[in-house]
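Removed from the display is one protein chain of the complex; every other protein chain stays in position.
Now for chain A:
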Amino acid sequence: MESFTPLSAALGGSLIGLAAAVLWLGNGRIAGISGIFGQLLPPAQTVVWRLVFLVALVATTFAAAKLFPGLGVGGDVAARLVKAPAALGLPTPVWLAIAGLLTGIGTKVGNGCTSGHGVCGLARLSLRSLVAVVVFFGVAIITVAVTGVV
């Protein structure tokens, strides 16, 4: 199992937790990415800080990969997305469009994603977020098993 990377995972997770902590104690905002970009379009609220956050996120991902290329994808390994499972007969762009659409609608209607419900909601001991996390993890695991996308 050479792909198991618990140390870099825990370090990265701590940085994500710190990101959420800074935004909460500084600005009183939840660092949920679907919420941050989902309120950029009308009916929108407080656009400027959301753009600042997202630009900083992309720029630092880029910089981190340049500074520490040995960690993997984005560094010395090229990033790539999945291919559609051959058995289903869908072209990959269609597969990814459906996945993106479901991710966008689902996180808006369910009011959160892995960061908003998963990190911030569970840390706030929100029962609502716990239900969301159990559902989206469970459904994602079933989806991988059914589609054989890996």
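Keep in mind that, in the parts below, contacts are C-beta pairs under 8 Å (C-beta built on N, C-alpha and C of every residue); 3 or more make two chains touch, one makes a residue touch a chain; residues count from 1.
What we mean here is this: contacts and distances are computed from a predicted model.
UniProt records the chain missing from this view under the protein name "Sulphur transport domain-containing protein", selected from "ATPase", "Sulphur transport domain-containing protein", "ABC transporter permease" or "ATP-binding cassette domain-containing protein". Within the complete assembly, residues 1, 3-6, 8-31, 33-34, 37-39, 41-50, 52-62, 64-65, 68, 71-75, 77-82, 92-93, 95-111, 113-115, 117-124, 126-128, 131-133, 135-145, 147, 149-150 of chain A touch the chain that is not shown.
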